[in-house]
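The following block contains the structure, expressed as structure tokens.
Every protein chain of the complex appears in place save one, which is left out.
Then we have subunit A:
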């Protein structure tokens, strides 16, 4: 058999977990970072598409339909939810299960109101005669902003599932990893939104 150095299971603590096995939770968190890279590319492609097509309104309505008031409100809601998800992680690191669940609920509620505002905005735009098929500009708009909204919605379902798991099992290495990952995801969506806000809305109305 191979050269097996004496007691490497004990000496390789940084590479291997307690019993010579890899630390699964650490691996999963690392894997999620790589998934986020792929999501960056995904949004990057959508942003590129939007930028290429942003002038192509084909004689129809354009960004003048945007109403910045609601957008600024939803921006602050999403930024706040990123902050509260951070508070949830802090509570978790202190071992405070109630605080963790509480802050996650606040985060999810803020996310829900963000989605509500987005759906309202979309409905209003459609009533004003700008739907996905109106022109390339609106196709790119709905796809980019909608993909972000879809991500947030998936995050909401995920967070709800996690809250139930936390209530049942408490803070364990597994649930801890899950909270860390979901909060990473949430911050990531926040960063993407900053770009949506700047490139789609601010540059649209400027």
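Criterion: a contact is a pair of C-beta atoms (placed from the backbone, for glycine too) under 8 Å apart; a residue touches a chain by one contact, two chains touch by 3 or more; residues count from 1.
Everything below uses one rule, namely that contacts and distances are computed from a predicted model.
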{"item": "From \"DRTGG domain-containing protein\", \"Quinol oxidase polypeptide I\", \"ATP-binding cassette domain-containing protein\" or \"Spermidine/putrescine transport system permease protein\", the hidden chain's UniProt protein name", "value": "\"Quinol oxidase polypeptide I\""}
{"item": "Absent-chain contact - pick from A:57, A:96 or A:180", "value": "A:57"}
{"item": "Touching residues on subunit A - with respect to the absent chain", "value": "1-6, 8-9, 12, 15-16, 19-22, 26-28, 30-31, 34-35, 37-39, 41-42, 45-46, 49, 52-53, 56-58, 132-137, 139-140, 142-143, 157-158, 161-162, 165, 169, 174"}
